[in-house]
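Notes follow the structure.
The complex appears here minus one protein chain, its other protein chains still in place.
Labels run A, B and C following the written order; every chain starts at residue 1.
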Amino acid sequence: MEDASWPSHLDSIVEEFRDCFDSMERYELLFEYAKKHPSPLPLDEWNEENQVLGCQSRAHVKCSLDENGLFLLRAGADAQIVQGLMAITAIAVNGQSSTEVSKLSPKYVEEMGLKSSLTPSRANGFLNMFKRVVSEAEILSEV
Amino acid sequence: MEDASWPSHLDSIVEEFRDCFDSMERYELLFEYAKKHPSPLPLDEWNEENQVLGCQSRAHVKCSLDENGLFLLRAGADAQIVQGLMAITAIAVNGQSSTEVSKLSPKYVEEMGLKSSLTPSRANGFLNMFKRVVSEAEILSEV
Amino acid sequence: MALDIKAIRSDFPILSRILPNGKQLVYFDNAATSQKPQCVIDAMTKYYEQYNSNAHRANHTLADEATTALENAREKISQFFGTTPENLIYTSGATEAINLVSYGWARYNLKEGDVIVLTEMEHHADIVPWQELSKEKGIEVRYVPINNESFTLDMDAFEIAIEDASLVCVTHTSNVLGIRNPIEQIIQMSKEVGAHVLLDCAQGAPHEKINFNNLGADFIAISAHKMAGPTGIGCLLATSERISEMGPFMTGGSMIKTVTTDGSTYQNGHSMFETGTPRIAEAIGWGAAVEWLSQFEMKDIHNHVHQIASWTGREMNKIPGIKIYGDPDNKNSSGAISFLHETIQSQDLAFLLDEGGFAVRTGHHCAQPLMDALGVPSTNRASFWIYNTQEEAESFISHLKFVCERFV
Partner (left out) sequence: MALDIKAIRSDFPILSRILPNGKQLVYFDNAATSQKPQCVIDAMTKYYEQYNSNAHRANHTLADEATTALENAREKISQFFGTTPENLIYTSGATEAINLVSYGWARYNLKEGDVIVLTEMEHHADIVPWQELSKEKGIEVRYVPINNESFTLDMDAFEIAIEDASLVCVTHTSNVLGIRNPIEQIIQMSKEVGAHVLLDCAQGAPHEKINFNNLGADFIAISAHKMAGPTGIGCLLATSERISEMGPFMTGGSMIKTVTTDGSTYQNGHSMFETGTPRIAEAIGWGAAVEWLSQFEMKDIHNHVHQIASWTGREMNKIPGIKIYGDPDNKNSSGAISFLHETIQSQDLAFLLDEGGFAVRTGHHCAQPLMDALGVPSTNRASFWIYNTQEEAESFISHLKFVCERFV
């Protein structure tokens, strides 16, 4: 992975997905990641302000800086596929500088073999969530 | 012309049209018939009641019985092609019994090589005029 | 008579589609839109390649051909629905047809305090226009509830609701539940209390022969695209009596008799409601679609769909965690099966089915009040039509089982 556009600590996860036997196995893996989201947003924090529009199911994103001033993404979605993608995104961005996060591309999702989650007309809304994370990172990096 | 569906005194006219060299000659002939309409309806008798609807140009039809109780078609149209067709129709029906007229088919027009005047969507309205003549003949034959 | 499904399938080029993931398409989203047979596509192509022209006031050959084709289509389509060209008004679809009733009839004939009766299972197209009218004119809108066990209309409540109603608007068949309403009874009861009836036949028309003149409804709304026809066209069927009570809706060319700077006069009858350049290719395509459908008995299509749907429904009920909303075993059902898994979220399930090549719809299906009544935010929905097969249903069930086992 020379031209990698994601933090190197994601490499093993990308690899793990690429090694899946088929798409069903990939989705299974994604469901597992959804369950072990490193920084889930608890239901009682889901509100209108942090809701991502344009998703068919409910999805919420809250970005902030941790005690070290590094990026912290907390996310909650009722669809596991979306939550799984957000979990991996959290693994990617948590602990990075906001500036770095603001430059992130969703290429790792494609590389993981989940490209169909990235078409803008798909109602799953991951792309909308991703865009929100990047734009919040931009704002946080300017503080 | 075995299976003729028009009065036999029209035969020579039908023949005349069929012998035309091309459609332009046919229309020329039709324009001539328009000028020598045997029973034109003078402009001052054109009114709403005798106007035929569904024609793009103005067309008027007045059917009655002559002093012998035979059919008399008077017609006026500002389009010469329509007026020519009405002239030939007048030649066909004038002096016939209403019952006979009520059974007339517009086949002679087709046979004359002017079929395109008969498609219902053509805005020239001859077909509407023809239908009106036949239905008035029906009514007159019931008197 | 049994349909020759293999021959029928060969009329639909899309059915041999291999999806990007290598899977063969299994199209179970027919309640959203049907696929189109080759002859429908060809009829439109032929129009554009050989005689495309604006219609009406035809003084040249192409315009004559286009106008004739347009009027022949109207003739064929109106005949298919058991009525005459004069009672058919082309619209862009069922939605516009219902809006036409709202703007062109109700606006001129209903007044403050009048009552419109809807049901909880209406599509938004048969709800929002009435809510708007209600706001504008102070008309009361009532919703007949459904029974949450049988998923059928509560006919006792219906009887009470219609008592002093002016207009009753009911869907022939629910796009979510597949339930066919007792429309004959609904029409009769409504007529008895003097109410007019609008039937939303968007879902009914692809599954049952709609005979407008026999049914006795005042208005029927239909979309072409759900019954093998193209997008962008549909119609309102209306009785001559109701048409004579209607006033202008959209205005412009064609619908006028005379226009002066002092004012205009309008065409009579259905012509008053069709303005602008007609949907020529679309009408011709729809005409070809009803011609194609006329090869079959709608009853045979219904039986075929029913067999697949009832089998699929029964098999789905055996899968732990799956709950069906509707009654696919009911012989009147359109075969649309709405379902949910108790733990796999509907959108996740849709993705997992799509991975298998299965196209099912997921969401609120433009029927949020029904979702509210069912107490769910959305459902997955599989819906079948003439070209679907038992084999497709079997592979669907086996994929669904697999998914449900693996993703709980």
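The rule we apply is simple: contacts are C-beta pairs under 8 Å (C-beta built on N, C-alpha and C of every residue); 3 or more make two chains touch, one makes a residue touch a chain.
Model, not experiment: these values are computed from the prediction.
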Shown chains touched by the chain that is not drawn here: A, B, C
Candidate in contact with the missing chain, chosen from C:Gln131, C:Asn213, C:Ser271 or C:Asn332: C:Gln131
Among C:Ala281, C:Val305, C:Ile322 or C:Ala336, the residue in touch with the chain that has been omitted: C:Ala281
From B:Ser39, B:Gln80 or B:Ser141, residue that would touch the chain that is not displayed: B:Gln80
Sole residue of C:His225, C:His302 or C:His399 that reaches the chain not shown, by the stated touch rule: C:His225
Option touching the unshown chain, where C:Thr61, C:Gln188, C:Thr343 or C:Ser398 are the choices: C:Thr61
Option touching the unshown chain, where C:Ile77, C:Ala94, C:Cys201 or C:Leu236 are the choices: C:Ala94
Interface with the unshown chain - residue positions in chain A: 56, 116, 119-124
Chain C residues that touch the omitted chain in the full complex: 13-14, 17, 19-21, 25, 27, 29, 32-33, 35-36, 40-41, 44-45, 48-54, 57, 59-63, 92-96, 98-99, 120, 123-129, 131-132, 143, 223, 225, 230-233, 248, 250-256, 258-261, 263-264, 275-282, 347, 350-351, 353-354, 358-363, 366, 368-369, 372
Hidden partner chain, residues of chain B it touches: 23-24, 27-28, 31, 56-57, 78-82, 116, 123-124
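Heads up, the rule we're going with is that only the chains that are shown with their structure count from here on.
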Rounded Å distance between chain A and chain B, as computed from the means of their C-alpha atoms: 80
Length of the line joining the C-alpha centres of chain B and chain C, rounded to whole Å: 47
Numbers and ranges of chain A residues touching at least 2 other chains: none
